[in-house]
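Below is one structure, written out as structure tokens, with a few remarks after it.
Note that this complex is displayed minus one protein chain, with the remaining chains in position.
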């Protein structure tokens, strides 16, 4: 399974930056390492506290690339929302029960603008 | 680092979007050495655009906008630690703790901070906010959720306008005070400035243009403000949205070409020193950089754009790992977006680098249009309102320096598409807000004071 990224944020046209690295190999080290801010909450309030020791998934949309096709809204309407005709808002912290849908949305994005992954594991320092 | 550019000690100062993406890109490109990321905020990298949108709307809390990673950059994160200087000769970054971090190559990505209200005493009144950090957004969102009587937003740039939009969406009364003739006019020019003003007023914003705020009032807590036209706004929350200040002060003694408009670098993100000599081990990326762009007369651009931070971080990381002939230039056409009052505004190119505009598709009445900007007969920028799918076409016109006005024949073409009108970009000195993209050498119509480094 791949827990990190599905889409590459700066895959511009034939840009060489994105053709190489597969995200799958980045799974394990991120687990159990993240430091989350103490407060919790989310757009949907379904997430609550993250499971002990497991870092929740975060999403970010490269809205420079986004052209408002809204495929993500169709596929994960509880995470992505169209604001007006083509403005996109989304829950940055993805509720656990929505991760699969966001994964599908990231795969389906016609401009590959959605990145799903874990927050950086900064360790304790 | 002798010989092996893929090894050695990398230090990145700045732990936000550009710093994170550069760290990832370094690993993606095969860097195997040690990587240290220094950030003055205590948080791992987080995303800022949602702070003025989802967070103020109450749809997300400020502490949930952490940026996902493409891969673990396997870095040593020094968070909540301020860098205080660089010793270029000894190749060390100095930290406020007194510690120094030796580096073989350094990336500076310290970004910007919110320009504070100029009167420090008034700025500390309870209820006065700026909006840049997670803490700013959290505090402001809590205050908005408590249902203030009225919010005063000082500055009608993108941030100020988005804040006003969020307030109206939450049903809060809001006043926007802008020194210029209209909101967004500094970034988008006169025509779209008028549209922005109409949108604000239609959505119930009390928009005051051509005025400045002369004083913030309150006894401990903010109670209102006085305007230059003699009027007074009673409000219990004030958001100062006067643009951004580049985080360069820590480099004052460094000998780098760091000034109020950012740190000058070449097209390959390599920093210049104060004599204009390019360094080969110090790189710059993101909002704090200032770089030449061939599409805009090789003038130095200062951008405050999310996409630029991502792109430039990638180029900088690549160039940190590769010898000269294999380095890449940062040539991306500037682009940004804003969502406000139900409209999606997207821009490519440099709208302020223009003398005329035309509405190429759609219309102001439909609130859906593509506006093309030209300078001396060629296309230099385009802005779409709810017409993002057209933007790639106009980007291509900019990239190929296509003649302005653009070729005819577009569907949904405005009746007036053949008649260019002045782009009407005002002098930034007369505005509360600045453009988020600025040509920092010359503006087309007037010569600006050159900024001295250091």
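First chain written, first letter: the chains are A and B, and each begins at residue 1.
The criterion applied here is as follows: contacts are C-beta pairs under 8 Å (C-beta built on N, C-alpha and C of every residue); 3 or more make two chains touch, one makes a residue touch a chain.
Quick note on the criterion: contacts and distances are computed from a predicted model.
**Q** Pick, from "Phosphate import ATP-binding protein PstB", "Aspartyl/glutamyl-tRNA(Asn/Gln) amidotransferase subunit C", "Cytochrome P450" or "Sugar ABC transporter permease", the protein name that UniProt gives for the chain of this complex that is not shown.
**A** So the chain that does not appear here would be "Cytochrome P450", according to UniProt.
**Q** Touching the absent chain in the whole complex: find that residue among B:280, B:392 or B:418.
**A** Looking across B:280, B:392 or B:418, the contact with the absent chain belongs to B:392.
**Q** Spell out the interface residues on chain B facing the chain that's missing from view.
**A** On the side of chain B, residues 360-362, 366, 368, 370, 389-390, 392-393, 396, 407-413 touch the unshown chain.
**Q** Touching the missing chain, which residues of chain A?
**A** 1-2, 6, 8, 11, 13-14, 18-19, 21-24, 69-71, 73-77, 81-85, 100-101, 103-104, 107-108, 110-112
Note that in this section only the chains that are shown with their structure count from here on.
**Q** Need the CA-centroid distance for the pair chain A / chain B, whole Å please.
**A** Measuring from centre to centre gives 23 Å for this pair.
**Q** For chain B, which residues are in contact with chain A within the complex?
**A** Result: residues 20-21, 25, 28, 43-45, 47, 49-50, 53-54, 57, 59-61, 63-74, 76-79, 305-307, 310-311, 314, 318, 332, 335-337, 339, 342-344, 368, 386, 388-389, 391-392 of chain B touch chain A.
**Q** Please output the residues of chain A touching chain B within their complex, sorted ascending.
**A** 4-5, 8-10, 12, 17, 20-21, 23, 25-26, 29-30, 34-37, 39-43, 57-60, 62-69, 83-93, 115-123, 125
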